[in-house]
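One structure coming up, written as structure tokens, with questions to follow.
Missing here is one protein chain; the remaining ones are kept as they sit in the complex.
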Amino acid sequence: MNTIELTGEMIIMLLPLLAIQMGLTIYCVIKIMKEGVENLNKWAWLAICIFINLIGPITFLIVGRKRDAS
Amino acid sequence: MKSDIIKELRMGIRTSRFLVIIASFLFFAILTPIMMKYILPQLLHNQFQGMNEASISQMIDMSQKGALLGYMSDLFEIGTIIVVFALSGLLAQEIKENTLVLPICSGKKLLSIVGSKLLVFSVFLILASTLGMVISYLYAGILFSFDIGLWPVLVIGLLYGGYMIFLLSLAMLFGTFIKNAIGTGFMTLGFSLFIYFIGSYFKLHTYLPSGLLIGAQGILNNQADQNLGITLALFLIMVFVISKITLIRLENKEWNER
Partner (left out) sequence: MIEVEGLKKSFKHFEALQGLNLNVRQGEIYGFIGKNGAGKSTTMNILAGLSKPTSGECLVGGIKVSDIIQASDLDLGYLPEDPKFYPWLSACETLTYLGDSGTHRIKPGRIQEILEWGGLDKDKHRRVGTFSRGMKQRLGICSAILHDPGLLILDEPSSALDPQGRNDVLHLIKGLKDMGKTVLFSSHILNDVERVCDRIGIIASGRMVLEKSLKDLEHSHLQPVYDVTFEEKITEEAQKCIKSSIGVLSTEIKEQVMVIKMEDGHESILTLMQILIDNNLKIVGVSRRKPTLEDIFIKEVHGL
């Protein structure tokens, strides 16, 4: 019993969380592709936004967005 | 004043500052009750094999109140960091990049510039914090049971919003000293933690903005041992004084220097 059980109820409750996370990630990926980035490599930001929960996209939005193209 | 407010609203939307703050508040508002209900008990179960349900529920407060308290501490630990860094550039960046030169030359009043920043983001922070609280309240209520009224939750949301307004005014003040947004963020965080520490060590929370947070916890625990009126009044005076100093610093500034 070393894993956390996923029950059906739990998945339903987790959906909004997933929606926020996915929404932010997709938003950031679009921003990165369309506007370019600052302070770090484009691929680095992409990885950060996709693989780090919440804090990744937020960090990108605060310090990584290209200021001139917003 | 109206055009300054519109400008700040556009800034908040288009630089996704609003989005960052709202998204992180909501994220924690939903995450914390779920953690409490499903993940924490299972983790504890895995850690200490012999533990039964009863002793687990003794260790963590498995109720709506417990979930809200958890959300509040998340908000204090991570929420404030996000808010501070999202808003630290509000004045620092404008000063660093000389974007205030043209508005000043075309007759914008500094009072109206600083005032509209404070107004727009204060209203937003109050709304965001209250919304986060209510969402967390509803979620925790569905997962556990509704055993607190909505009214205290709204008050707690307002108090937390107030604390963030204090952070906002601090970030604006430090922005006039340090031209770097990140540096301003760290200074604001450091200062607010210092105040929290002072409040805890000397038991002075009543007279400091951190008292808003303690007071909010007090409301949830039904301990009304703190005079919230004094804390609120002092908090308002403090925000006013900090904004006034910010304004004076801006008025005596030489613009457009290299």
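Letters A and B name the chains as they come in the text, with residue numbers starting at 1 for each one.
We take it that a contact is a pair of C-beta atoms (placed from the backbone, for glycine too) under 8 Å apart; a residue touches a chain by one contact, two chains touch by 3 or more.
As the structure is a prediction and not an experimental result, all values here were calculated from the model.
Of the candidate positions B:F146, B:F177, B:F240 or B:W255, contact with the unshown chain belongs to B:W255. Although one chain is not drawn, the whole complex shows that of B:L43, B:L102, B:L150 or B:A233 it is B:L102 that touches it.
Where chain B meets the omitted chain, the residues involved are 1-4, 6-7, 10-11, 14-15, 97-99, 101-110, 112, 254-258.
To be clear about the criterion, only the chains that are shown with their structure count from here on.
Centre-to-centre separation between chain A and chain B, using Cα means, comes to 22 Å. Residues 14-16, 19-20, 23-24, 26-27, 30-31, 34, 37-39, 42-43, 45-46, 82, 85-86, 139, 142-143, 182 of chain B are the ones touching chain A in the complex. Residues 1-2, 4-5, 7, 10, 13-14, 16-17, 20-21, 23-24, 27, 54, 57-58, 61-63, 65, 70 of chain A touch chain B in their complex.
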